[in-house]
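On to chain A.
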Amino acid sequence: MEINDKDTLTIVEHIKNFARRHSLFVLAYGTGCGAIEIPPTMTSRYDAERFGIVGRATPRQADVLLITGYLSVKTLKRVIRTYEQMQDPKYVIGFGSCTINGGMYWDSYNTIKVLDQYMPVDVYINGCMPRPESVISGFIKLQQLIKAGKADGWKKYQENLDWYRANQKKVIKNWNMPDYNW
Partner candidate 1 sequence: MEFSLKGMLNPLLALQQAGKRPHTIQFPFEEKKVAERYRGLHFNDLEACIGCGTCSTICQNEAIDMVEINPGDSENAKPGDSGLRPRVDNGRCCWCALCVEVCPSGSLSLTTHYNYVSEDANSFLWTPGVSNPDGHKELSFVSDTSHSLLDYARVPMRELEGKERIKSFAEVVLGYADEEAKKEAARCIGCSICTEVCPVHMHIPEYISAIEHGNNEDAIRIIYDNNPIGETCGKVCTRRCEEVCPLGARGEAIAIRWLKRYATEKAENAEIIREIVNPDIKPPNGKKVGIIGAGPSGLTVAYYLALRGFDVTIYEAKAKAGGMIMYGIPKYRLPLDSLDKQVEYMQSVGVKIHFNTKVGEQISFTEIEKNHDAVFIGIGYEVPYTIGIDGENLENSIQAVNFLRDINADKHVDIGNRVAVIGGGNVAIDAARVSRRLGAEVTILYRRREEDMPADWEEIEGAKHEGVIIKTQAIPLNVVDDGSGRVKGIRYGNARMVTDEKGGRPRPELIEGDEHILELYTIIGAIGQEADYSFIPEDIKEKIGFKSGRIVTNEWQQTSVPHIFAGGDIVNRTADAISAVADGYKAVKGIEQFIFAK
Partner candidate 2 sequence: MNTDNIQSLEQAIQFAIERETEAEQMYQKLIRLAEDPKAKELFQELRDMEAQHRQNLQTLDVTGFKEKHNQERVYNMHIADYLIDKKIDDVRTYQEGLMLAARREQMAYQYYSLLAEIYRDNPGLFEFFSVMAREERSHQNDMEKVYDETVFLYN
């Protein structure tokens, strides 16, 4: 294994990243229409397990949160809570147009348009919805980012928690959730 940048990444980090990128545990939680693309990706047709992508039932077991399409404000509240329950390191993949700039729900009264205002996103996948190949491409991209040490959205979230929280509270009117404290 090659070590490119000794100043920032120690060998230990490298080993950790190797392990992380080959065991991407995905939380089985679909927010929008894109959830329908997950079964073909996981099952034998595309067999995402080839890449160590496995579904997990609870947030505390998962590494990757898939935002599979539009996020209504109501769902956003649950997604934030789920994301905050996940263990570090954790990654977010945004599926399709909706997570980038609203997609076809751009003028809806109850869906957010720009996902990275509310939570950090590591990889975006183009499409409406992305096909399973694109989903796999997204995971491969995430692996590359982890290898390069660039998939650090979770660190950004901790550092800019106040900013994210302010944005979240702007759309979620009744914030009756525990504020996690890292």
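With respect to how the candidates were assembled, all candidates are chains of the complex that A comes from, given by their letters.
Some points to look at:
The rule is short, and it goes like this: contacts are C-beta pairs under 8 Å (C-beta built on N, C-alpha and C of every residue); 3 or more make two chains touch, one makes a residue touch a chain; residues count from 1.
A quick note: this is a predicted structure, and the numbers were derived from the prediction, not measured.
With chain A as reference and 1 or 2 as options, the touching candidate in the complex turns out to be 1.
Of all the residues in chain A, the ones that touch candidate 1 in their complex are 44-47, 50, 94, 97, 99-104, 106-107, 114, 116, 121-128, 130-134, 136-138, 140-141, 145, 150.
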